[in-house]
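Note that one protein chain is taken out, while the other chains of the complex remain in position.
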Amino acid sequence: MDFATVIQILDSAVRLMTPLLLACLAGLYSERAGVFDIGLEGKMLMAAFTSASVAYATGNAWLGLLAGIGGAVAMAGLHGLASISFRGNQLISGVAINFLASGLTVLLGQKIFGLGGRTPSLSGAARFGEITLPFADTLRPVPVIGPIYAELISGHTILVYVAFAMVPLTWWVLYRTRFGLRLRAVGENPASVDTAGVSVTRLRYGAVMICGVLCGIAGAYLATGISAGFVKEMTAGRGFIALAALIFAKWRPWSALFATFLFGLMEAVANRFPNLDLGIITVPSMFMNALPYILTVIILAGFVGRAIPPRAGGEPYVKER
Amino acid sequence: MERMPKWADVILTPLISLALAFGISALVILAIGESPVEALKVMVQGALGSSYGWGFTLYYTTNFVFTGLAVMVAYHAGLFNIGGEGQAALGGLGVALVVLALPWPHWALALPAAAMGAALFGALWALVPAWLQARRGSHIVITTIMFNFIAAALLNYVLVNLLRPVGSMDPASARFPAAVHLPKLSDMALGLGIEWGRNTPANVTFFVAVAACVLVWLLIWHTRLGYEIRAFGKSEPAALYAGISPVRITVLAMLISGALAGLMAINNVMGEAERLMLNAVEGAGFIGIAVALMGRNHPLGVLLAALLFGFLYQGGGELALWTSIPRELIVVIQALVILFTGALDNMVRMPLERLFTALRRKGA
């Protein structure tokens, strides 16, 4: 494997990890606030559809992005309603949201575009273009650093950079701001927040809405960044891989970056080498595809470092007498 | 003091939730410019209006009974088994291996063996998440989701690399021999001299499903194991106090749950497709969640809810055929049923409780 191939695989990994990273951070906000979210998949799917539809109608990727955020936030609102206001089962609500998105996107897509659930192909300003960073071409001939800068770091859509910027931002919000302190507190012991005179409901809704926004960006990236339009079930389980990455990262922002990169890399390798020949054994691509899930199960099993979720996670808050 | 009468809790709440789910579904149909009444007519006509429609409806019902019972048994143990999809897929592998391994002389011999294979494989696929939950505290919802994906990858591998007959491009196993062909309900009706449901996939497995309902009912409410499963599901500390082993109950409940999900394969793999194909489960594992929730985790409720979803499934297919409404409408309805009966149930229950309290105060 030569250097150019490595760069190509890494570049592909960065593209593939972007939606995972965004969705993973989305889940991080929600779950750190004590609201479990297995509906990341559905929110991303809905966002992919609404963003592609609006981007197609307006020819503007930015409006598409807004619509994507709107679609995902609507789903997040539903999750909030069920799991915060009505103290319902958060897992069941997540399942419902996944199906709702899966059905509604095709239903609406067929009604609007009549293409069996697809949107028409996007082109030009309806997609997010790749940004060439300054001096990319100048630096390209420089050995090692040149290709890394020009191929790997430069040449992604704005949303990729947004996703990466979200990692330090999330860390800062979580550990350096009042909102972050309250958010973490409400996920560990909502009564502590409530008795301090801060509304648990409002905090949790806030977290769930941020989760919606980030899922919206992730979905918009899928439909208007990495591909050119919406295709039925285009999230293809990424929401669940993001969930796996979140557990893998033990609900921490920097670890989330690492985990999603790892999972993105696995997918990139599986795409590049359907049958990876390691000399002794040949690894089928199916194994590489299943690897994130297998790793997550191993992490969950606690054999390699234990993943302890936020203490109040999954429990609706009821005031004690 | 009871907040509201039992009948209201058991019947009224789910009925109102269901009405809300279907009401919103009707609005969705209106929103895409179709008539809900017309759609309902097409669905009723297509799913229940002929023996042909019934033949499909009952076939789907059979699938959903198994997956619904699977979710239900786990639910009584306080476990949310979201892995019915993977367990049913593995059940299919069990069926295929059993059927293709031996030259079965007659279906009546092959069926119990295949059922054993299906149940065993489904149960084994549930065993790992169960064990991890019981011994390591790994959240079973997450592990069963992961196992669905792992199952899909595993099946993909097995079908492409191991079970695929030489020369075939299809990621599917070889056809099952004719001798293990399960009698269709239409064949059985013909045997009684009735022309019913020709060319429909409903088969003898339907009776197995009904029998499974009765057995699960006995298990949950009339055996010590069922008593312990319910006790553990309601309160783990109390179970410990009573000498009920959480590990044993978690593992047993999930084994039974996985076996039930796996059993679905004798309907779709052995009874219908007669070979193992990729993605044979087609989401039935997830529909089991809706069925169990709607059926209030009671076998009779599960049977009725499975029938409803069987109707929706077949009706949805007819809709796609005769109108411009895609069959994904069913997925939306399924989502709304799960949402209203499983996650938004308090939205219905809280006002009802207030109503009954007010009524009682007035009466007192």
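Should a chain be cited, it is by its letter among A and B, assigned in written order, with residues numbered from 1 in that chain.
FYI, a residue touches a chain if its C-beta (ideal position, glycine included) is under 8 Å from a C-beta of that chain, and two chains touch if they have at least 3 such contacts.
Definition applied: contacts and distances are computed from a predicted model.
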Study note, to complete from the structure: Record lookup, UniProt, unshown chain, options "Oxidoreductase", "Nucleoside ABC transporter ATP-binding protein", "Dihydroorotase" or "Carbon monoxide dehydrogenase" -> protein name "Nucleoside ABC transporter ATP-binding protein"
Study note, to complete from the structure: Of B:G33, B:G167, B:G191 or B:G243, the residue touching the omitted chain is B:G243
Study note, to complete from the structure: For chain B, residues touching the missing partner are 1-3, 218, 221-224, 227-228, 230-231, 234-235, 237-238, 240-245, 357, 360-361, 364
Study note, to complete from the structure: Even though one chain is not shown, chain A touches it at residues 175-182, 184-185, 188-189, 191-199, 311, 319-321
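To be clear about the criterion, only the chains that are shown with their structure count from here on.
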Check your understanding: Just curious, how far off is chain B from chain A if you go by their C-alpha centres, in Å?
Key -> 30
Review point. Once bound in the complex, which stretches of chain B touch chain A?
Key: 28, 32-33, 80, 82, 128, 132, 136-139, 141-143, 145-147, 149-150, 152-154, 156-157, 160-161, 286, 289, 293, 324-326, 328-336, 338-339, 342-347, 350
Check your understanding: What part of chain A is in contact with chain B in the complex they form?
Key -> 38, 78, 81-83, 86-93, 95-100, 102-104, 106-108, 110-111, 116-117, 237, 240, 243-244, 247, 284, 286-287, 289-290, 293-294, 296-297, 300-303, 309
